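Let me begin by handing over the structure; questions about it come next.
One protein chain omitted, others in place.
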Amino acid sequence: MISSRRYTLTLSCPDRVGIVAAVSGFFAQHRGWIIEASYHTDHETQRFFMRQEILADSLSINLAEFRTQFQDLADEFKMDWHISDSAQKKRLVILVSKQDHCLNDLLYRWRSREMVVDIPCVISNHEELRSFVEWHGIPYFHVVMSDKNAAFNQIASLFEQHRGDVFVLARFMQIVPPDFCNRYSGRIINIHHSFLPSFIGAKPYHQAYQRGVKLIGATCHYVTRELDAGPIIEQDTVRVDHGDSVEDMVRYGRDIEKTVLARGLRYHIEDRVLICGNKTIVFR
Amino acid sequence: MISSRRYTLTLSCPDRVGIVAAVSGFFAQHRGWIIEASYHTDHETQRFFMRQEILADSLSINLAEFRTQFQDLADEFKMDWHISDSAQKKRLVILVSKQDHCLNDLLYRWRSREMVVDIPCVISNHEELRSFVEWHGIPYFHVVMSDKNAAFNQIASLFEQHRGDVFVLARFMQIVPPDFCNRYSGRIINIHHSFLPSFIGAKPYHQAYQRGVKLIGATCHYVTRELDAGPIIEQDTVRVDHGDSVEDMVRYGRDIEKTVLARGLRYHIEDRVLICGNKTIVFR
Amino acid sequence: MISSRRYTLTLSCPDRVGIVAAVSGFFAQHRGWIIEASYHTDHETQRFFMRQEILADSLSINLAEFRTQFQDLADEFKMDWHISDSAQKKRLVILVSKQDHCLNDLLYRWRSREMVVDIPCVISNHEELRSFVEWHGIPYFHVVMSDKNAAFNQIASLFEQHRGDVFVLARFMQIVPPDFCNRYSGRIINIHHSFLPSFIGAKPYHQAYQRGVKLIGATCHYVTRELDAGPIIEQDTVRVDHGDSVEDMVRYGRDIEKTVLARGLRYHIEDRVLICGNKTIVFR
Partner (left out) sequence: MISSRRYTLTLSCPDRVGIVAAVSGFFAQHRGWIIEASYHTDHETQRFFMRQEILADSLSINLAEFRTQFQDLADEFKMDWHISDSAQKKRLVILVSKQDHCLNDLLYRWRSREMVVDIPCVISNHEELRSFVEWHGIPYFHVVMSDKNAAFNQIASLFEQHRGDVFVLARFMQIVPPDFCNRYSGRIINIHHSFLPSFIGAKPYHQAYQRGVKLIGATCHYVTRELDAGPIIEQDTVRVDHGDSVEDMVRYGRDIEKTVLARGLRYHIEDRVLICGNKTIVFR
């Protein structure tokens, strides 16, 4: 990872010969210095996916000019494409309930500048975490969940008002309404406390305990209408044994939930995640 | 692990004060040198589980005397108990189909004396692996699967005739009939090529590929009437990514299937696995 | 793990027949309910090590009576022994420099009551972390390192004055003087940012980068006179590749440093670590 300003181009298009040549030719023509490049072809859809990171200062044209000139090439190849600027920090709106291990972890990564993002606000259905969040100088909003539709309308308003880029459900523990999922498709990231697709829904550690599994896990995924069934970004597991109670599993689980969410979120923030149907391509 | 001759006592009984004192007192009285001792209380059933390994030569009584004298103590505490002698090798009857990576691994561990067992025969529903098995000097039996009941009767006969202790389904790929499962309850060990309870049944790597998981796994478990739902002995996972095809997953999977089966089987052979309902206690 | 009040007995003595019987007999006689028991024999020294956790309320005698009566048994077997009371929280004195990822992690585990300890003070050779520590209501002491002997005398005074039980070097980055190591032998826990014995001393991530290793690690160990050579309590590793810069390694490393220190410290706090020469026995 280089700390200089970078542009990150991500795109997908029908696979054919010459895509890499065309795109890298375009960059070369404008003196763009490629720092990192990744490609993938999905064999089921015959669709090609690409991510390129370019040193911003190396480019002989500015971003606006880039957008205009690249569109011709994109049209020719029928590309869906997007370019982002590392100088433009992503804005994370964090949703939490009462459990704060993921929140504590994310706020530390933010305040230590390991994770280069803006956190315009934290939203919760409880009051408990207000003082900790506000100590960081971040606004905290309490949304009452009694009327769920009203609550999610309020959440959407806060997100728009704070110009959010992505929702992070840091153990939010509330099921997100389908229309909200649709509206923010690919922009809601959840951490689920099991190794999906095992143990969907409530109390996954209890389910894991009952089944007697020898590893437990955590899954970072995009939220879709179907519960715990959206595209998976990152997962990990940790060993347990017969001596571990549900409480022990909860404790071990917290440590992997934190790291899996932090890794998945980082991939999203760095535009490393491309969604392909119900799966992800993660260009690490 | 000590290579001297050992007796291994395993037991379970209702939990109360004084069990360890009584059992270790019994050993001390007969000069039994304890090499390894493990305990566990299952909090749901309030049942106590114990495993003790004793140096055979240290004991002032022989195994027959032990059995007689220990029964009084066992009665007092309402123990289910079992004692095994490391000089009496466990007899593994291996069932295979065409895929031979687990078979190759087990036979290597056997011939290198890493796994101290007898393998009186290998049974298969195909002819393919005969020459490799017979090169090891192990009898190979081909059982035709067209009539499933007849086939499993034949398998049971071969097992009895060869005085088998445990069946190892080393990628056998056949569903075991319920009455066979019941008859050999706790004596049929399977390796399933997924992280259970995810991806039960056929083609788990295809299922994993479709779901887009970021880790795949393998599970060693006892076979029960319900498909892929028996007590889990051992599991492990390995990382995959979007670039991995189903064939790549199959290839990575083979490596964890081998090690998970070998570890689970070793625990069983060393009497480290106690079954508690649909879960296992594994005293590693 | 059970949250009820527990006594934890740890001991070591020359190995012989009857130790377990004697100790568990002693507990049974006083109605002590054993929650957890672990044994180990070190074959090089023929020394036996034991740890037993007993439910405090089950015991028919109090802790003072226990100490008196157990001494006879301890004398007979020539035991070094210790009993601790879970109601008596261990007192951690944390030493830090400027890097605060381990500190943030420990303080979170403390304030979320995952780690049941007292933290009477934090000592640093810098001012930077004062406000964060004081927000937790924990006193913060700044010790100037220009005169190293004076500084460590001051640290020892603060430790004594605050009745510390154990020092935690949470990335303290200062070499501890030999006489200080001796004085607090077995009571100074350090996190070293490499997989020891690889990359002893300064800048281990740079050393790892230069050597081109494919995994980096972290090690939690007791501090002794010889730099980074004390008894190891816990270690872990994480995968890196040619694309990772030293800065990436530092970032990955922070996550394993935190978890390795937290795990190692937990083992120490729960009296699960017994020192045997330059090695540890960790009864997990």
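The letters A, B and C name the chains in turn, as written, and every chain counts its residues from 1.
The criterion applied here is as follows: a residue touches a chain if its C-beta (ideal position, glycine included) is under 8 Å from a C-beta of that chain, and two chains touch if they have at least 3 such contacts.
Computed from a predicted structure; not experimentally measured.
Colleague: Which one, C:A170, C:V223, C:L265 or C:I281, makes contact with the chain that was left out?
Modeller: From the options C:A170, C:V223, C:L265 or C:I281, the contact with the absent chain belongs to C:I281.
Colleague: So one chain is hidden, and I want to know which residue out of B:E114, B:D179 or B:E226 touches that hidden chain in the complete assembly.
Modeller: B:E114
Colleague: For subunit C, which positions touch the chain that isn't shown here?
Modeller: Here the touching residues of subunit C are 40, 43, 195-199, 211-215, 217, 231-237, 241-243, 245, 276, 278-282, 284.
Colleague: Please identify, in ascending order, the residues of subunit B that touch the omitted chain?
Modeller: 1, 100-101, 104, 108, 112, 114, 135, 245, 247-248, 251, 254-255, 259, 262
Colleague: At which residues does subunit A meet the chain that is not included here?
Modeller: Within subunit A, the residues touching the omitted chain are 17-18, 20-22, 24-25, 27-29, 31-37, 39, 41, 58.
In the analysis below, only the chains that are shown with their structure count from here on.
Colleague: Once every inter-chain C-beta contact is counted, which two chains account for the most?
Modeller: Looking at every pair of chains, the most contacts join A-B.
Colleague: Between subunit A and subunit C, tell me the centre distance in angstrom, where each centre is the average of that chain's C-alpha atoms.
Modeller: Roughly 36 Å, centre to centre.
Colleague: Specify, in ascending order, the residues of subunit C that touch 2 or more different other chains.
Modeller: Residue numbers touching two or more other chains: none in subunit C.
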